[in-house]
Each structure stands twice: as C-alpha cells, then as structure tokens.
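Just one protein chain is left out here, and the rest sit where they should.
Think of it as A and B in the order they're written, each chain with its own count starting at 1.
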Amino acid sequence: MIPDDVNGGRNANLGRAVVEPEETLRVLEPGQTYASVTDKISAIALAHQHPRSWLIGFITSSTLLMVFCYATAYVLIMGIGVWGNNVPVAWAFDIINFVWWIGIGHAGTLISAVLLLFRQEWRTSINRFAEAMTLFAVACAGLYPILHLGRPWVFYWLMPYPNTFGLWPQFRSPLIWDVFAVSTYATVSFLFWYVGLIPDFAVLRDRSKRPFSQIVYGILAMGWRGSAIHWQRYETAYLLLAGLATPLVVSVHTIVGFDFAVSIVPGWHQTLLPPYFVAGAIFSGFAMVMTLAIPLRSMYGLEDFITLHHLDNMAKVMLATGLMVGYGYLMEVFCAWYSGNQFEWYVTVNRAFGPYALCYWALIACNIFIPQLMCFRSVRHCVPALFVISLIVNIGMWLERFVIIVISLHRDYLPSAWEMYYPSVWDFAQFFGSIGLFFALLFLFVRFIPVISIFELRELVHETEGGHKP
Amino acid sequence: MSNLDLTSLEQNAIRAVRSRQADGDSMQFWRSLEEAAAAPEFEKYLHREFPSQLAVWEDPVGRRSFLKLMAASLAFAGVTGCTRSPEEKIVPYVRSPEELVPGEPQFYATAMPRAGYGYGVLAESHMGRPTKIEGNPEHPITRGGSDAFMQASILALYDPDRSQTILHRGAIETWDVFVRAMTEEMERLRKNQGHGLRILTGTVTSPTLAAQLTDLLQALPQARWHTFESTVPESVAAGARLAFGRPVDTVLRFDQAKVVVSLDGDFLSGLAGSLKYAREFIAGRRAVSDSSAMNRLYVAECTPTITGAMADHRVAVPPSQIALLAKHILRQITPESSVAVDRELTGQPGPWLTAVIQDLREHRGASIVTTGAGQSAEVHALVHAINQSLGNVGHTVTYIDPVAVSPPQPGSGLHELVTEINVGDVQTLIILGGNPVYNAPGELNFEKLLSKVSLRLHLSDFQDETSFLCDWHIPAQHYLESWSDIRAADGTVSLVQPLIAPLYGGKSPHEILSVLAGQPTRVAHEIVHSYWQKQLSGTDFSRRWRQALHDGVIPQTAAKPVEVPFKLDLSNLVDATKKSLASDQALEIEFRPDPTVWDGEYSNNGWLQELPKPLTKITWDNVAAISPKTAERLHLSSGDLLEVTVAGRSLQTPVWIMPGQADNCVSLTFGYGRTKSGQLGTGRGSNAYSILPAGKHWFSTGTVRKLPGHHVLATTQNHHSMEGRDIVRVTTLTDVQNPPEHPAHATSHTASPQSMYAGFKYEGNAWGMVIDQTACIGCNACVVACQSENNIPVVGPEQVAVGREMHWLRIDRYYHGELDAPEVYFQPMMCVHCEEAPCEVVCPVAATVHDSEGTSNMIYNRCVGTRYCSNNCPYKVRRFNFLQFSDQTTPSLKLLRNPDVTVRSRGVMEKCSYCIQRISHARIDAKIEHLPLVPEGAVVTACQQACPTRAITFGNLANKDSEVRKLKESPLNYGVLEELKTLPRTTYLARVVNPHPNLPVPGAVPPHAPMPARPATGGKAES
Partner (left out) sequence: MSGSTSTPPHVYGLLAQFDQPETLRAAASQAYAQGYRRMEAYSPFPIKDMVSVMGHPRSRLPILTLVGGVLGGVTGYVMQYYACVISYPLNVGGRPLNSWPAFIPIIFELTILGAALFTVFGMLGLSGLPMPYHALFNVPEFKRASRDQFFLCIQAADRSFDLLQTREFLNASHALAVYEVPR
C-alpha cells in the first residue's frame, strides 16, 4: 500500500524474491477478484452460522476463562500466599507468565510494522490477526504485574499522579519502566490495529444486511468513504505508526529484559539479556502466530490467503530467531565462565545440573534442537509438523522464563537462604486460565472482525491479477 | 519441601559423598550430597501434589488451623478488661514519673523463674501492660543479657490458651468453694498430723516458699514434701554427695580459665548459670582485647550442642564413654590417683585426649573440667576429683551450699513418692507447678499411679496432662502477675513483683500453701512482705524493701564459697554407666532437654516453637539425631520414621542425620509429644520422657526399627555448606597475634574504591553495627528478642516448610570440613543496611529508602508488595507477608504488641530496621538536651541488648570514640559479600579459633568453590 508499490511487478518481485525460484509458492492463490476477496473475508464476520469448531473452541476457552476468574478471586481474597512463591523465590509463575505473554505479544506488531517497512507483501494475509493476537497477549500479560502484587488494590500507586502522600513512583525501578513500556505498547498496538481496521469496518458497514450491525460497524468505520485524500493521509499515518512501532517493539522487551539485567541476582545481571529477550520474544511470537494461523485457515478455508508461502516464511523467521536465542544461551554460559565470578558460575552449573536440571534440558530441546527440523523444506511444507513445532516452541519459551527466574533465584549468594520452589494448583489455574482468556478474546475477534485485511488483499489482487477477471 | 539437603539424604548419596571425601575435597561433599539427594526428592514432591500447599488450598480446616497458628490462636473472652494495675505498691526501675507519661515506657525489675532458679529481668511496661523482657544489669546471672526463654516469657503471659478457671473434676468452681473444700480436708489431716499428705514441687529456691513449706511440715509431722525437676536429674546432687559427702553446688568462673574441658557438659545453655558462664567464657575468649588471654575449649559430647560448636577441638563420644574419658584424664594428671581405668580408649579421642592432658597439666589452677546434667553421679564425682587435683578449686571452681532448698527428710525425690503411692501411703497429693504426668520418666508409670491417690490438686498455668488427672486444678500466676522471691544459681535473692494484675485470676503457690496452713485470706504480697520484714530486720526496712524492688536483687545474698574436703575413695568407684552394646541393632539412646521448648513447659509458645533449633534449624518438631555412618549402616534418611525402643517402651519419631553426632548413638529431646497443651503445643513430635528410664542419668541402650513413611520437617536452613564462598571468615589466634603476609581472614576481594555515584553525605548521626563471630554462641536470644520487640508474627510449620518464616534476624549455621566431624559456624544475619542498597533502587513506589542517618527503612503503608526488593537483596534478609500472618484479632495478643512498631498486614515486605523506634526515641531525647549527636549507648538494639555475650555492637559511626567505630578499624572486620559494593553498615569480625599446636587447625578459611581454570581472574569474584 505504499504508493510506489501499488502497481507494477517490482514489489511483486520483492514478494517472490523470498521464494525459491523452482517453488510455486504464492502469497495469494490465483482466481481471486476484488469482489471475491471482499465477499469471502467479510462473510466470516457477517455470517449467521458459524462452524462447530468455532463453537467448541469458544466454549472451551470460556471455561478456562472461568477457571482464571475463580483462581484470581481466591488469590485476591487469601493473598498470594496461595501460590508457591517464597523467599528467596519471590517471583515465579506470576512473572514467568507476564514475560511469556509479553513475548508472544511481539510478533503481531512486528509482522505489521517491520515487514511493512521491509515491504514484505506476504504479511498482508497474517498481519490482522497477528495484531489482534498481540493485543490479547498484552492484555493477559498486563494482568500479571497487577495480580502479582502483595496488595493488588493499590496497583495505581505505580502510576505518576499527584496524591495525598505527595509521593511519586520511584523512576529508577525497572518495574516503573515496565508500566510505561507495556501501557505505551498496548496503546500504540491498539491504534495501529484500529487504524488498519477502519476501511474494513467500512466494508462491513456497506455489506451488512442487518440494521444493528450496520449501525455498529458504521460507528466503527467513522464515515470512511475511501476518498483519495483520505487514503493518502491514511497511508502516511500507517507508515509513520509502523515506523514508531518498530523501535517500540524492541524497546518493550528490552525493558522487560532490564527487569532482570538491572538487578544483581546472579543469572540475571547480564547485559546480554535485553537483546536475547527481544529475539526470544519474536521467536515465541511467531510460534504463536503459527499456532493460531494453522487451525484458523483450515477452520474457515482460508488456504488461498494464508498459503504455504506464509507458513514457510514464518518458519524461516522462527528458525533465525531460534538460532539467535540459542546463541544467547551459549553466551550466557560463556560470560558466566569468562567473568570468573563464582556466583555466576554456580548459577550456570546449577541450571544444568541442579535440582531443576530437567527443566533446563527440556528448554534446550524445545528451543534449540527441535526447531532445527525446520531447516528441511519438507518439514516447512508439512503443516501438521509446523503446528507441532510451534507448540513445542511455545512451551520451550515458557520454560526459558522458568529457568531464568526460578533457577536463578532459588540459589543466589548466601547458601543459608537457599530454598526449593514448588508451584501450587493456583499457579497452574491462573496460568491455564489466562490462556483461556486469550483464546476467548481471539474467538470473539474471529467472529466479529475481518481476520484478514480486506483492502490490502484487494491491492494484492490488483497487483497479481487484473482485479475483475475472470 | 525444605530439607532437600540432609533430610533427603539417600544411601547412594552418602556413598557418592564418601568417595569424594576420599579425594579430600570436603567442600565437594556437601554440594554433591545435596544434588544427589535433590532430584528424587523433587519428583517425589511433584507426585505428592505440592504438599506444602495442601494446608492452604485443599481443606478449609487446614486453612483455618494455619490462620489460627498465625500468631497464637483463637480469641478467648474476658481479657480486654484486665489491664488494671495491681493494688500493691510496686516501684518503677529507671524513671519514676509523677504520673504515667503516655508513650513513655516504664521498666520494672523482677525475676523470671525457670527450673526453680531466678533470672533477673527488666520488664518494659507500656501504660500498665508489660510488652518486653530484658535482662537486669544488676542481676549477677543475667547482667543485662538474656536467653530465648526469658525473651519469650512475655508471650506466655498473654497466651490465650492459658488456664483461666479453677476446675473441680472438670467443672468450673470458685476460689471460695476451693478454699472451703481444702479447709475441711486440712482439718481432717491435722487430726492425724497430716498423715497421707504429700506435696510435690519443682526445685524450690524461694526463701518464702521454703519457709512456708517448713512451717507446714512442722505443723503436720506426718506430711511429706517431695521435689521433682524434670530437667535436673538427681545425678548432679548425687555426684556431689559422692565426692564430698554432702550436697554442694558448683560455681564455675570461666573468665579465670585458660583451658576448658567439657565432658558432655553444655554449659553455654541449659544450666541455671549458663548466661553467666557464656558471658564469662566469651570474656576470656575475645582476641580483640588481649589476645594472650584467649582460652581454649575442648568438648567431648555425643550430639553437637552450641557448646560443642564453640569448641576449638571437639570429639564425638557416646555418653557411656564419658566416664572412661574422665578416668583417663584423672589418671594422667595424677598418676598417684587410685582410680581404676578398666578399659582402654578406642578411636578418635586418642590425640584429642593427649592434647587435653598436656593443656591441663600446663594450666593447673587456671583450667576447668566440667560435665553435664545427663551424666552419672560417678562422672560428676570424677570431675570434682579432677578439678581438685588440678588445684582449680578456689580459683576457677568454687563450691557453695545448695541454693535449692531440699526437703528435711532424705530420699524425697519422685521415685520415693512413687513407691509411697504404690504402697498406698498417699491420700492427698498437692502438686505445685510442674507436669509430672507428662515428664516423669516413663518407667515410673506416674500416670497410672496417680489414680491411687484419693485427693489430687494441681497448680499450673495450663490445663495440662497432670491437671486432667487431678480433682482440683488451680490456674497459676505468670511471674509478671505474682509476688514472690527467688534465688539465682549463685544464691542471689531477687524479689518478684507483678506488673499487671492476674489476667485470669491465677494463684501463686504461696497462696495455696497459706490455704493449706489455714490462712486463706493472706495474699502473696503480704506473705512475701512479712517474710522479708523478718529477714531484713532493722530500722529502715521500708527503704531496703523499696531498694530491693527497685534493683531487682537483695544485696549480699549471694552464697559464700564453702570448703569441702574431697572424701571419695576412687579405687572402689564403680562405673555405673559401663555398658556394652548387645547387638548391632542396639544403640545408645541419649536424652536431653529441647533447646527451644525445654521440657515441654514452652510447648505452647509460638515464638519458641518456631525458633530454629541452633544446630538442626528444625522448627515445630523433635527428631532422633543419628550420625551419617549409623544412617548408612541402618539405611536411614532424614525424615524417615523410626521406632526407638528402650526397655520395652517405644516411640515413633523422624530421623535426622546429624553431622558430628557420635556413631551408634540416638539423641532424643524432651518437650514434644504433648497430649494436653495449648493449640500450638498439642500433638507435635513425640514424647521422649515416655521411654526415659528411671535411672539417675539421661542415657541408656535401646533398639531402633525403621518404619514406613516419611515425615516432612520444617527447617529454616536447607543448605549447610558455604560453597567455598568466604561468608564466615575464620582465623587462628596465632595469625591474629603475628599476622602473616596475607592473613586468611583479610578480604580476598579488592572491592574497587571508585564508584559511579558521588554517594550521599551523612551529616549528623550515622548508625552502624559490628557482629563479633568469635563471641556469637548461636543461643538464639537475639532472634526472639527481635521477634518480641518488632511484633514479628509466627507463621506455623506449613509456612516455614515452604520457606516463609518471618524472623528479621536469623542465625545462619554453616558446616565446614568432614562429614563426621565438621566445624560449625554461626552467623547472625539480618538487614545490613547497605549504603548503596540494591533493594531500594528496584522498588517502584519508593517504599524502601534511606533516611538521613543511613538506615535503610521500610515504609509499610507505601509497600505494594512487588517483592522485587527481596529478589535483589543478596543477603535475603527481607521477609514478605504472603498471607495475613500477624494475628490482629485475638484480644490478649493485642496487649502483647510493642506500640512503637507497626503491626504489618498481608502483602507488605518487612525487614530489620535497626530498631528504628529506639533510634528515634533516643534522637528525640538528644534533641531535647540540644546534643548535636545521639550519645554513645543511647541506642541499644533489641538483639544487642539480649545478647548474653555482647557479640553485637551497635552505635553511632559519626561519634569519634564510639565502640562500633573502633571495632570497624579492627583487622578482623569485614563485610559479607562486600565485593558487591553494597557498602553494608553492618560488618562482621572474623571468627578467631585457638587450636592446640599439635592438633589440626579447625576451619581455616574455606577454599573457594572450584572455578574453571582461567588465569586472568582466577577465583577472584567481582560483581
């Protein structure tokens, strides 16, 4: 949608440049017209009937959501003592889940913004729900910093506002940086997502038969008419937002990395952490997009729009970021050794051979070895395989946070204070519950909002086909 | 949950360990031991579905019970109205204002009785309610110091489970009815001169009470008075009688001794004079003052005690071998002695003994040989003989007439009472205090016999096992509620004065006795007052009485030393304890009082229950300690259930593998297995008294059998090695006197001077602390003092097991060296108030910040509970209220609180504040007097005040000549983890040991953990 790119094959080549010549991978399967793409996608949002798979999925995730609500209520009533946390392991599932969700929340904006700047047209089919995924993941993540507080009801003390204490937040604390980073990220991601939606809301407004949805979508579309001057401003704004979102994505997980890097806990206190947190975030983010895209395309028969080409590219991105993460693990060990710092070294050894060694090696398997399968084209083109691998990577990334947080904390400086950590059922209840929250939101999104950017598809049609033929 | 270390010690683990030990890498041992043990335990736990949490989430009952445990159980009615002051005139200690100044505490001198002896205390009173106990500087035993029991005694006063009503066969009765009933009974008894009347008391040192008893016995010639003290076996007195033909008490003067040999004698804790002994022993040990004066301690004992932990050379010896050791020592120092050495020594004591004898020979008159209560009369006699022949008597060892008043007729112990009951001589039994049904030796079967007595009366502060078997139960007064007098171990008399009227209308033994004497109207004050009116005869009695109340002691009442000729013919001294183990299943079973709940008297005291045992760090439970070798042989792991059988009676208890324990010995502690205690004490652990033989000493032989099942023990420290980190630094006296090129204790880290930050300038006061690790005996007094001063809640065993104990001040205990004979180090660890505190920087709401005097403070009402500060604290001294731990509902406990300290609620972090409330109090005083700085000694932290050995020094660094500042100049001074550049305000003095030249040096500075070879920085740690 960058003006220069609209017509002419130049950027079509760019698009195809990703593809091996002998491959017949397309970003859009042939035979699509402006009308067909518009109808096909908008139909999903406007349909009365929905596939049984949607119903089942929605019910399951809502059930999990109920579990989350119950667990959360119990935690609020009893206190976070119902979790397994203790001293020295004062952070555990709460922060693990926070970081995990935030990480997942990175692919969306990244796909939309960075790929947009790099003019990767294959993003078109996946950016919409990738962004939605970002929003919902950030929503889940945002809950934990509040719920993990000893006194959650005063969470707003972390915001700077004039108060009767005459006190301000302590701006040197990475947790305050988190507050700003996460809220900014949530806001900008939402704006980015919403701006992208405006023309499609106009589509739904115009195509909906029911007055009610006409009104609702009409309001959401804000009177969009697709006039040329609006399109011009729209594209400028979208481009600017992309330009802003890109450093933001990087900064957010960098700051999450600061939570640990700024502390003096052995195993946390490393300049390495921020970059490798970012890589990890993209890694897990793409894994989650994959996990969602694969069932989605089969559920709604979107194979023409989310093609093997997309999956193949995402697999490659995962492969690359996965290797970066692997490099991070290696450097972690090397730094610990090279620093000559006995505390760092003990933590490193304790990770690999201590009481939690199981988790460490599981993490290595999930994040380093198994993803290597994606080196083979055959695997990259085998959809079930990709689905399984993406699931494994999601698990692996969760384990990574467990290793970093729990294993570093449970044995730090004074052996007298060393303790083991064991999660309680409430830890698990809230974790799986938050997954329920995530999917519940996602299913609602699929139900009411175009899962693929329609107007961008129309552009794609315009580039690839004539538009109206056949 | 906890105890992933020794408790989960699997056999293969030990074997793995042994092999590494062979490679001489003692550090390696501990780590691999833990790791070998950890993995299976981890899975076991997961399979057990997070047992630690069961209590919290699974059953509501469990949840409620832990809620109850949080501070000390449910509310009882009728306590709120109980703060009226007593009618009798009592005298403030420090300042006596015209009238009470609100907010200004008052201090009263009184004395705490324990096992019959008096401990002088100052009780802090806020608006008429006692809130804190300190040692009385005027008192010869405490001298301002205190022990855990004294500190915790304040909680006993407000314990909601205390007995609150007079019971007659379980039904509530009034005092008048009781008086009527007793008067009738006494009239009947007077007719037959008190035939069939027996009075059973504990050790009686109170002159008034003794006088009352004597009068009563004169009035009723046929009546008898028996004494039974559950933690003072008769062997002590018997030993003296054996040696001198008459009972005497031994008073030791450790400050005069250069060499101290303890044969199974834990003189640093448990004796009536322990506080004094600890103070004087350490006084003779401070290398900082005059290093040539440092004494040397040898200990031979079965299970490690804090005395053993302080030893320069310790050997683990079965209790039955002690007699043999004593004989060898005696034989060697006085060859002419006629003592028969019937066996040769075997094993490790060899070189130890040679050194001991050499040192004793070189320090005749300046040495002490001592033994413990648990040993046989013969051993006590032998020890007397050794001190005699070393010429210590008169110098380091003096004898005094027994402080305890013994009944007129001989043979008046529990055994005799039992035989009399058996033959049916006893119709009326008055039990004043004590709990014989629980803690009489099981062999005596006291519980069954009691029913043979027709009228049974029990005076006690709880409705305990004995009360339930008595016709009459009278609630006793807490010492802070009662008038009395009591003598200390050295004979000094203290007056006991009440600070508060009895909360539950309790009675004192004086009043019971006067009822028996037919004067039911006399109250304790009148009785005590009139007794002393006779004693302190003279014109100015009222002034001397006032003075005595004010000071807390009556001058010139300490017992004078007596000359006692040594009478015993050693040649025909039979070793009553000589035993040979029948089979290899047979083990020696050793009994001793529990270091925290004593003989069960304190089993309902949450502070003492949750107080980690000094060596094992176990809370809320007792165990059977066995040595690693024995564990290997019997295939036992810590936490396994064990059945210990002695002479047909057996008990079930979890095993604890105790490094430094003598092989083939099981050590049990008293005080647990209570069936009728309060909500905290009932049903915890197992009752060692039930299998205690009726002999005169505290060990025997028995068998053990492993039972199925594993018991999770709540320990506060699960890892016992320093991992080669120089956390506790140790050096030898010789190194201190003429320091080598690179003293081992000197910092191994050149913490670079330059900092990124300019650093804050501290004008005015700057607070700092120094802890002398040579002086810390690990007695735990400071821990409870801190808990009492700062309203620290009790969390209960489940929470301790998950690692959520709340003690601001903990005493870390590290092992170093061999598995079978490790050195033990104690390190008091609390917030060190870093000047560049890592915790503060990460707090998002500025809930922990520095004040202008350099203390790191918690602002509770600002804390939102992110716990980031705890993660970032390298010392892990921050405590978090994961749940509503502190009991804010129980009325009686509200009286307990220190009004100067916030009671924390759920979800906030807390930590040591350097007793900021005391600092600000002193700051205000200084302001009033227009002083630029708070003067030296104006601020004394609770831990510092409690410490009997003055190991903790706190003061104003801005004050040029403050002691703390001097100590920080000492070459021994170092900061724990100083390489992190946290600039701690609390620093430590390296522990100084004084080994015998011919023996291996104990605990040279631990080697660093093996680092991957890298020449650049080697083992140097920079962070």
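Just so we're on the same page, a residue touches a chain if its C-beta (ideal position, glycine included) is under 8 Å from a C-beta of that chain, and two chains touch if they have at least 3 such contacts.
This structure is a prediction, so every number in the text was calculated from the model and none was measured.
Here the missing chain is touched by one residue of B:839, B:877, B:967 or B:980, and it is B:839. Residue in contact with the omitted chain (choice from A:130, A:255 or A:302): A:255. Touching the chain that is not shown, out of A:181, A:315 or A:373: A:181 (per the contact rule at the top). Within the complete assembly, A:203 is the residue of A:116, A:158, A:203 or A:278 that touches the hidden chain. Looking at subunit B, the residues touching the absent chain are 757-760, 834-841, 843, 846, 849-852, 983.
Although one chain is not displayed, its contacts with subunit A can still be listed: residues 1, 3-4, 6-7, 33-35, 38-39, 160, 166-172, 174, 176-177, 180-181, 184, 187-188, 191, 195, 199, 202-203, 205-207, 218-219, 222-237, 240-241, 244-245, 247-248, 251, 255, 258, 455-456, 458-459, 462, 467-468.
By definition in this document, only the chains that are shown with their structure count from here on.
With centres taken as mean Cα positions, subunit B sits 57 Å from subunit A. Across the complex, subunit B is touched by residues 78-82, 84-91, 148-151, 154-155, 157-158, 165, 167-170, 172-176, 179, 262-266, 269, 337-343, 345-346, 353-358, 409, 411-420, 422-426 of subunit A. Of all the residues in subunit B, the ones that touch subunit A in their complex are 1-2, 4, 35, 38-39, 41-42, 45-46, 49-50, 52-53, 56-57, 63, 717-725, 727, 799, 802-804, 810, 812-814, 827, 829, 838, 841-846, 862-868, 870-872, 874-876, 878-884, 906-909, 976-977, 980, 1008-1009, 1011-1012, 1014, 1016-1023.
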